[in-house]
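Every protein chain of the complex appears in place save one, which is left out.
Letters A and B mark the chains as written, and numbering starts fresh at 1 in each.
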Amino acid sequence: MAMTTTAGRAHADPHHIGLVIEHPGPASKRIVTAYGFWVFLLSDIVMFSCFFAAYAVLAGQTAGGPKGSEIFEPRNVAIETVCLLLSSFTCGMASIAADVRNRFWFYLGMAVTCGLGVVFLIIEFREFADLVSRGYGPSRSAFLTAFFSLVGCHGLHVSAGVLWLLTMVAQVFAKGFRADILRRMMCFALFWHALDIIWVAVFSVVYLLGSGA
Amino acid sequence: MPAVRTVEAMMLGKLDWSAIPFDQPIPLIAGAVVLVGILGVLIWVVVKGHLPYLWHEWITSVDHKRIGVMYILLASVMLLRGGSDAIMMRIQQAVAFQSQGYLPPEHYNQIFSAHGTIMIFFVAMPFVIGLMNLIVPLQLGVRDVAFPTLNSVGFWLTATGALLVNLSLVIGEFARTGWLAFPPLSELSYSPGVGVDYYAWSLQISGIGTLVAGINLVTTVLKLRTKGMNYLRMPMFCWTTLASNLLIVAAFPILTATLAMLLLDRYLGFHFFTNEAGGNVMMFMNLIWAWGHPEVYILVLPAFGIFSEVVSTFSGKALFGYRSMVLATMAICVISFMVWLHHFFTMGAGPDVNAIFGIASMIIAIPTGVKIYNWLFTMYGGRIRFETPMLWSIGFMVTFIIGGLTGVLVAVPPADFMLHNSMFLVAHFHNVIIGGVLFGAFAGFEYWFPKAFGFRLDDRWGKLAFWFTFLGFYVTFVPLYVVGMLGMTRRMQHYDVAAWRPWMLVAAAGMAVLTIGVICQIMQLVVSIRNREALRDRTGDPWDGRSLEWATSSPPPVFNFAFNPDVRGEDAYWDMKARAQQQSLEHGGPEYQDIEMPRNSPTGFVCAFFATIMGFALIWHIWWMVILGGIGAFATFVVFAWRDHDEYVIPAEEVAAIDRVNLEERRSLVSMAGAV
Partner (left out) sequence: MSDQTHMPAGHDLAPGDEEQHSVGARILGYVVGLALALLLTATSFFIAGTDLVWQPSIPVALIVLAIAQMGVHLVFFLHITTGPDNTNNVLALAFGLLVVFLVVGGTVWIMAHLNANMPPMDQIMPMRR
């Protein structure tokens, strides 16, 4: 074997400069799970960025249809924004309650979060239904296509979040605050907060900038 | 009668008997042969009683090694499918001089679309992901990837995509739009059939699988490393895996979004890329290439990692310029996101935009050049063993430099205006993808096969396969450079220019040589499996390797390492071997402990089952089935979440028994070597 001839020259770390701190080994499951989900969230945000880019490019292409300022209702958007913002807060309360294993506050926090999420979805749905009934559906113009896709994509994420929230509550109800369920709860909280961050971009770029134009 | 028709439309959507191409003998016969083959294998498996074994040990397995092997198997089977498409295209272009050839245009268009789609998404991607899955946890010295069950889900979703693409052969049709389905051709008005839907849905489903694999491997490399495995001690393959999977995580969502927009246009009458109502076709080019260019590096970076491992091992030297290699890898990772416009220089952008993207495209050749020099200097002064993996690596260096140089040529916008969409371009990207990715995949396959299965591959057939593939590659693709210079555009079903004819005949002959190469590869597998006892690798270290995957037995036990290794430097295993020699491998009676491993789970397979149903139903507009598939997928998710025991324990005695056998083998071999 060749190793007998060259082995003598093997050395620990030919490049190491100064103090080297040894890596302590694999991270805990909580860190691994949350980090994986964090990476997923970043990829989700990249996906949203494509819809934002499409909106930015197509926003002016109204093809004779309505402009943003003609169809947006700032009052509704403000209510939606407050709903999501408060739900982010109550979701945070629910995660604290889960960490200290307080069922009452957990259920309360999750229930309020769910309620606010549903109110948000109802307002958004009514806005969409109203636009479609006025003939301003996504097929009307490229601007409306981009608008419906971007806002609708966020809405779909919120719907998925509500479904996940209910599954989460059911798990805690059936199994209690087990370590794996707490890890999922942490991921859910990350997801919900990230949706709120995306909504900040949506209401600023789409609704506020759009209604000014 | 109309009532019957509406019920039928509700139950079957767009699907009816006309979907099966009875009038086209080639796809029908090919489909029938494949179907008979699959049925034959299934019947054989059931009759022989292998089904329980397959189910428990492979289909539901969450072991990263098994999943890696299944990825590679999928890639190999799909390579044969994509290769058959290539053979058909080469024959068509060889005979279709001033005639229609033997493939009608609508069929020829499906073939080149399927060839590109399959080769990129279902050969190159699963091959490199499979190798990363198989090797990276071993190199990092850990027991599994970060999310074992998700890993299985990712694989089965990729397989679903491959299944749907191949289903299009017998039910319906495939896209005729090229492998990227550019609108407006791919819009409903110009492609009313189900071909583009097959394309888009299979890529959406397999894209989710790829994203899952990417998240998994990023987390594995960043968060699961054994003690002492600092970032700058990781083997090069782990670095390239990190870079490649960061690109997957950042780029695949762009593909998902872009295809979602195309599907919204097709299904719900949106106007992203239509000619009407303000839609913008160029948005598609822009977005798809914002994914497409990083994709090139997603494929080739792991191959670079493989070559680094192979060259270093077979030169008997540490990798030259390790830190510059790390830097070059991460530089490529970032710059690859800044060059995508070079795929559409000719589509209207002005000199400022074109110049900046052209310069960025040339800059990315610099870190690649750094890598080439590092490999050359690793070989310089080394004691090189010309085993099969090393041959593939050297073949790669020669071929990839040529491909890279033609790449720098087309990165110059004025030159690109001459060469855009010509056969020169076709020759260029085959030059880098075959010479880079495929050679890399084969090198990795030969190099790590003994680790996965416990015996080496036959040397003679391996070398034959290399030489036929290497020569076949040049005979096939150099003529394509030439006809490109002579003005031939890509994707031509027939042509009337006499000057191109001889070159197309040479290319067809080259394809025959390539085919012999593939046959040699298959022969190599057959011969090696027959002679497996003679080729058995008892040490777990058949190549005198340097990184941790060689520190465990071949094939590794399910838990990989009885003790998580403690790493003290680069080339961790080389270092250990050196120290072990001084201490004559004395362990001093280590204390074995119970090991917890993730329990196997059918989640991945069940997910893929529902994904297949949903994909098929979406393609054919069978809405009730879509809803059924959706409910099934959600139910699977809940059932998975409801599991109480997701791990099982391997008792310490069993770990000890398995590990001692391996240690004995190694000790005897090392002492023999010492005596010599």
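As a convention for this text, a residue touches a chain if its C-beta (ideal position, glycine included) is under 8 Å from a C-beta of that chain, and two chains touch if they have at least 3 such contacts.
What you see is a predicted model, and the numbers here were worked out from it, not measured in a lab.
Of A:Phe52, A:Phe106 or A:Phe120, it is A:Phe52 that touches the chain left out of the display. Within the whole complex, the absent chain has one touching residue among B:Leu12, B:Met282 or B:Ile384, and that is B:Met282.
Listed residues B:Leu51, B:Leu80, B:Val334 or B:Val649: the one in touch with the omitted chain is B:Val334.
One chain of the complex is left out; on chain B, the residues touching it are 222-223, 230-232, 246, 250-251, 254, 280, 282-283, 286-287, 290, 330, 334, 337-338, 340-341, 347-353.
Listed here are the chain A residues that touch the chain not shown: 16, 18-24, 27, 30-31, 33-35, 37-39, 42-43, 45-46, 49-50, 52-54, 56-57, 74, 78, 81-82, 85-86, 88-89, 92-93, 96, 100, 186, 189-190, 193-194, 196-197, 200-201, 203-205, 208-209, 211-212.
As a working rule, only the chains that are shown with their structure count from here on.
Residues of chain A that touch chain B in their complex: 1-4, 6-8, 10-16, 20-27, 31-33, 35-36, 39-40, 42-44, 46-47, 50-51, 53-54, 57-58, 61-63, 65, 138-143, 145-146, 148-149, 163, 167, 171, 174-175, 180, 184. Only residues 142, 146-147, 211, 214-216, 218-219, 222-233, 249-254, 256-258, 260-261, 264, 268-272, 276-280, 283, 287, 290, 316, 318, 322-323, 383, 385, 544, 564, 567-571, 574-575, 577-578, 581, 634, 637-638, 641-642, 644, 646, 673-674, 676 of chain B touch chain A when the two sit together in their complex.
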